[in-house]
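Every protein chain except one is present and positioned as in the full complex.
Letters are used for the chains, namely A, B and C, taken in the order the chains are written, and counting of residues starts over at 1 for each.
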Amino acid sequence: MTLASPPVPLPSVAAALEAVRPGATLMVGGFGLVGAPLTLIEGLLEHPGARDLTIISNNLGEPGRGLGRLLLEGRVRKAIGSFFTSNPDVVAAYQEGRLEVELLPQGTLAEAIRAGGAGIGGFYTRTAWGTALAGGREERIIRGEPHLFYESLRADVALVRARAADELGNLVYSKTARNFNPDMATAADVVIAEVDEVVPVGALDPEEIVTPHPYVTTVVLSGKAAAR
Amino acid sequence: MTLASPPVPLPSVAAALEAVRPGATLMVGGFGLVGAPLTLIEGLLEHPGARDLTIISNNLGEPGRGLGRLLLEGRVRKAIGSFFTSNPDVVAAYQEGRLEVELLPQGTLAEAIRAGGAGIGGFYTRTAWGTALAGGREERIIRGEPHLFYESLRADVALVRARAADELGNLVYSKTARNFNPDMATAADVVIAEVDEVVPVGALDPEEIVTPHPYVTTVVLSGKAAAR
Amino acid sequence: MSVQQRIAARVAPHIPRGAVVNLGIGIPTLVADHLPLDHAYLQTENGLLGVGPTPAPDEVDPDLVHAGKQPVTARPGASYFSSSASFGMIRSGRVEIAVLGALQIDAQGRIANWAIPGRPVLGVGGAMDLLVGARTVIVATTHTAKDGAAKIVSEATFPLTAQRPVDLVVTEAATFRVTPDGLELVEIAEDHDLEWVQAHTTAPYRVAIDERGAVHA
Partner (left out) sequence: MSVQQRIAARVAPHIPRGAVVNLGIGIPTLVADHLPLDHAYLQTENGLLGVGPTPAPDEVDPDLVHAGKQPVTARPGASYFSSSASFGMIRSGRVEIAVLGALQIDAQGRIANWAIPGRPVLGVGGAMDLLVGARTVIVATTHTAKDGAAKIVSEATFPLTAQRPVDLVVTEAATFRVTPDGLELVEIAEDHDLEWVQAHTTAPYRVAIDERGAVHA
């Protein structure tokens, strides 16, 4: 069959990451290292433009692994996420004033990303109301219950991990490696997907595609796939 | 294999619809008649408790078909949706003061239902800002752009149409008959799914399930399936 | 060719290859008839990206329709999604081009296409979402209303669908580009002339074509 042109570009990791400029805001998928785009994260280390970054991600990797390496190299200015305690390097960087941290409840983080990807400006959730994490946020009573206002989140670039892409850029994920990836894939101006395989158009069931191709800017092969 | 008890109940249409009480708010899936739970809608006609209803649905069926029949029988007090013009009976009922109508842009309707199903109190969208449909809604500038506030929507009962359920109540849909159904399946206290077949647990791919079973109260077979 | 088909044919060259496009009900839907099969990715807001041609009567699937509720097919690489996901895609700018009908277009390029004064307003559909979300909006409309009244007017008398102006207005007679300074006439159809356009357009516009029809920006 013929493809509607252009199919999704399949650049090298380095070429794809040219989209990351100094000072950029990045969304990076994954829950710990599961579903994290590790090949792209390694690529960031080789990319001089990847500095002074704001990273939106549930965690900041593990000590010296994944985003944890990027942190150790001093590339991260600010982290927005829900659980950084599992990486002691984050605690140290924060205490030494090398890292700014914005902490959100995990569900609020996920919802803010999903809202950003759905063209929604902001939303109200009951989560964190009446806690120290509410800070001075605007409150609103809806159906008798107090809610907090959150703006949606968007990024310049999202780095996501999927199991496979087709040649148009449609994505499917693998088990709990899905996590934040499909939400982030909707919420950035440039979306780079790291996959284990690229399959022909028509090979993915249209009912099963999680991320439709208009969201995906480029696809790169994971190191795992490249090593095959 | 053994099932975690209880599997999803498979009552008759009449028994399932006992959950619909006079004055109830119902969400009804479908885009026109496509993906509308027609067997359940017919069941409502036989159910004396289905009166004085508020119906949240994109349309109100076609003249004398689907929800259009329910309207003709005087069971609908109020309709919340996005496009009622295709059924002249709705226009007539509205003009004669027999029907209250709340009109929302289609994307705002879908988002309000999705928000209701996700435990979100309300949200801001740019859609309809500066139009007559904005009415006196609260405005808010987010990232420099004006937005309108909408509360999320929930219902007492949702009637949805799916292709198949497994014995736990997990649902998959068929093509564009999906439309509002998965959103509504999350946003009601009682969710009744009309399906063409019930398959054994494990027969649906865990990556492909669109509505996980905790959302589904009961499953009924469509007339189409029952006629086989 | 009907006037509707002629308008649709005049819109088609404005659709770049590989674009994600949403075609509204009416004339916009006909644009697909004037595009090569795999030219663009058609999105329909009821939950399908990758709309294919109308099926043969014996191949109609009742679960597979476009937003005009007519049977369609799905192209290889298509995907299905819920209404909320579909409008998420629209509002966040992933639909590159929306082609919409209009009852009126004002001097700023804002359109009215959902309500008629004096009649009950009972339908809006997805037009408002497409107008705030799509990156480029093209209007495909007859140049005048059925009663001959101008549709491209100084000020709309019908309620606006959005404050956001569209980008291009294509009729059977002419094409207008919408600029920050207002409308620009950039093309006249072969079977019409400037005099006809002037007689049937009450909005002010700058004529940005020379006598041979070439655009001068």
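The criterion applied here is as follows: contacts are C-beta pairs under 8 Å (C-beta built on N, C-alpha and C of every residue); 3 or more make two chains touch, one makes a residue touch a chain.
Since the model is a prediction, treat every value here as computed from it, not as a measurement.
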**Complete:** Whole complex considered, the hidden chain contacts A, B
**Request:** Consider the whole complex, including the chain that is not shown, and state which of B:Gly43, B:Gly61 or B:Gly117 touches that chain.
**Result:** B:Gly117
**Complete:** Where A:Ala128, A:Ala164, A:Ala188 or A:Val201 are the choices, the one touching the absent chain is A:Ala128
**Request:** Name every residue on chain B in touch with the hidden partner chain.
**Result:** 1-6, 116-120, 166-168, 170, 186-187, 201-202, 204, 206-207, 209, 212-215
**Message:** Residue by residue, what part of chain A touches the chain that was omitted?
**Reply:** 31-32, 34-35, 58, 82-86, 90-91, 94-95, 101, 103-111, 113-114, 125-133, 173-183, 210
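The rule is short, and it goes like this: only the chains that are shown with their structure count from here on.
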**Request:** Could you give the separation in Å between the centres of chain A and chain B, each centre being the mean of its C-alpha atoms?
**Result:** 32
**Prompt:** Just curious, how far off is chain C from chain B if you go by their C-alpha centres, in Å?
**Reply:** 30
**Prompt:** Counting only residues that touch at least 2 other chains, which ones in chain C make the list?
**Reply:** 74, 80-81, 84, 87-88, 90-91, 132-133
**Item:** Residues of chain B whose C-beta touches two or more other chains
**Value:** 111, 125-126, 173-175
